[in-house]
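There's a structure below that I have some questions on.
Only a single protein chain was left out; the remaining protein chains are all shown in position.
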Amino acid sequence: MYGTGLIKGLAVTMKNMVLPGRFFTHHQYPNRKIGLLGLAKASGTNVISYVIRQPAMAAKALVGMAEVEDRFPQHPRFRGEEFAWYEERCTGCASCAKYCPLGIIRIVTHPSGQDTLEGDKYSIDVFDIDIGRCMFCGLCVEACPYDAIHMGSGFEQGTYRRSELVLDVDKLRKAPKRPSTWFRPQIEARHYRPQDGEQATWREVARHEKPAVEQQEKRWAKR
Amino acid sequence: MPIKTEPVTINLGPQHPSTHGVFRMRVTFDGEVVIDVEPVVGYLHRGTEKLAESRSYVQIVTLTDRLDYVASMSNNLAYVRAVEKLAGIEVPERAMYLRVISAELQRIASHLVATGFLLNDLGALATPLMYCFRERERILDLFEMLCGARITVSYMRPGGLLQDAPEEFWPALDAVLDDLPGYIDDLEGLITGNEIVLARTRNVGLLSAEQAIDASVSGPILRASSVLWDLRKADPYEVYDRLDFNVPIGATGDVFDRYLVRIQETRESVEIVKQCVKDIPDGPIKADLPFILRAPVGDAYSAIEAPKGELGFYLVSDGGISPYRCKIRAPSFINLSALRDMVVGGKMADLVVTLGSLDIVLGEVDR
Partner (left out) sequence: METVHLAGFLDFKSIYDFFDGFLPEGLDWLAFALAGGSLAFLVINTVVMATALNTWFERRAIGRFQARLGPNRWGPFGLLQPIADILKLITKEDIIPEDADRPVFTVAPIVLLVPVLLVVAVVPFGEDSFLGRLNVGLLFIVGVTSLGAIAIFMGGWASRNKYAMLGAMRGVAMLVSYEVPMALAMTGVVLVSGSLALFDIVQAQNVPFLLVQPLGFLVFLAAASAEMSRTPFDQIEAESELGSGYHTEYSSIKFAIFQLAEFMAPVVTAIIVTTLFLSGTRGFSPVPGQFWFVGKVVAVVFLMLWFRATWPRLRVDQIMGFAWKGLFALAILNLFLVAVEVQWLQDSDGDLSTDAMWLMAGINWAVTVVSVVVLANVLGQRRIQRREPVPSPLANMDAEAD
């Protein structure tokens, strides 16, 4: 009342400007500007010894031109752009393609003659995922019965042409496999963190071990 | 000698910084006073209801995310409840509690967006907007922990939820709940007592209770017009009948009352989430259903109290894997019909502020 509301508003803005710890959602990507204190703390020494050891960097930091790489804090369950596709696990059943709401997965296979006890594992000729139209809903990951496809954890897939956004089977084979733990409790149980950079092999993402031939014969062949 | 003036019709076009999306209004002014306003919608129509007829029940969850894209958990919830009512599915307790937690967190996030943009329309140069979005970021980080995405979540499934919350979710949730009342106090200190806000929003965009009920308005707008009606208490769903919370109402139905109702609802939501965190049982997170659901022949309507109002889904099934008809009762679209009553007779600057207080999201209005 009587102008005190206005002054209280001024106090709130000043508090938000001055108090530390109010910038918690602020990230500078990909490089963060860092000051001298931050550099010294990051290298584990105090300010004086840092200035003596690296005077050039310290001078840059004082002028505000020193940068350091910054990574967003990201949860392992983040549904990212790069798909982690394990050819060793994929049988070409195309459940993912059938379940995709947008129909952007295209799979062409031919029988390969392997694992005929379980019904033949197809060889993949074409496996296209068009991430230009993908909405990263993860229904394909939900549908895969063999845990062969997982959501990736990156978001830096920008290209200059729309046609380059189609991940064909070669790109999927060569891509680094850092699966997101979304809808993959077995990967989450191993405390795998995709953003730490380690890749996961096709055995590590399994829900269970592949049964031995005797067990398969007992279950499938001798019915 | 009276001056002869002529009313002029101006197009507040689909692209405009203050129309909250691709919303077009054809406004007729006589000088500074608004005589008539004609909303023109459809610029964001994507055919959601028709697309739903050719998608399976789980695939439609991804469509519902994008209706009210500011509050996608609530859309998911309304839809999966309709499917569960149609197919007669029981939801486990833990799933219900976690659904309520997600929905209430989403309500907080949506009301923060509404408040921030209302003040942006008032001209506060994005400062309260940045504060609101800073708090909302923490809630969106919680959603990322739950389901990997921040806005288009696709978290709920018929029969429960997709995945249980990870262990790091609960301490993070507690941290957010501890900090949030302090930040809302901050925001109120900036806005509620501010004389300029009061002068711009008091007695502006008035909607009486009778007009609100005649126009089928729901949500915070209805409650700001002093009608005590909240679906969470009037027709409780999920576990709301076991929770203890108040329903705030407004005194006059002007823009300031709507803002105040939203802020108070945010505080109530924090209390609800705290109660849920205390009471949540262990157990399965999803009912055991076939991978591709087939609903029996029939129809079902189910509505929830979304942050914008009463969001309802009417599903008609013919026994197949996708619904025969999916009708969405979008609250923003129906609230928009009350716009004319609110702004006619007011000034031009009040039009923008009133539209901001209506908190429409074009994804819902156009579907």
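Points worth noting:
Per-chain numbering from 1; labels A and B assigned in written order.
Keep in mind that, in the parts below, contacts are C-beta pairs under 8 Å (C-beta built on N, C-alpha and C of every residue); 3 or more make two chains touch, one makes a residue touch a chain.
Every value quoted in this text rests on a predicted model; they were computed, and no experiment measured them.
For the omitted chain, the shown partners it touches in the full complex are A, B.
Residue B:Ile10 is the one among B:Ile10, B:Val40, B:Ala175 or B:Val297 that touches the chain not shown.
Note on the undisplayed chain: of the listed residues B:Ile35, B:Leu198, B:Leu289 or B:Val316, the one touching it is B:Leu198.
Screening B:Glu84, B:Asp164 or B:Asp230 for touch with the missing chain picks out B:Asp230. Within the whole complex, the absent chain has one touching residue among B:Met130, B:Ile151 or B:Leu289, and that is B:Met130.
Taking the complete complex into account, residues 10, 12, 16-18, 32, 119-127, 130-131, 134, 190, 194-200, 202-203, 209-210, 213, 225-230, 233-234, 248-252, 256-257, 260, 347-350, 352 of chain B touch the chain not shown. Panel shows chain A; residues 1-3, 6, 9-10, 12-14, 16-17, 22-23, 25-26, 28, 33, 63-65 of it touch the chain omitted from the view.
Assume only the chains that are shown with their structure count from here on.
In terms of their C-alpha centroids, the spacing between chain A and chain B amounts to 30 Å.
Within the complex formed with chain B, the chain A residues making contact are 1, 3-6, 8-9, 11-13, 15-16, 22, 24-25, 73-75, 77-79, 99, 101, 135-139, 142-143, 151, 180, 182-183, 185, 188.
Looking at the complex, you find that chain B touches chain A at residues 55, 58-59, 62-63, 127, 131, 133-134, 137-138, 141, 144-149, 152, 154, 162-163, 166, 186, 189-196, 198, 291.
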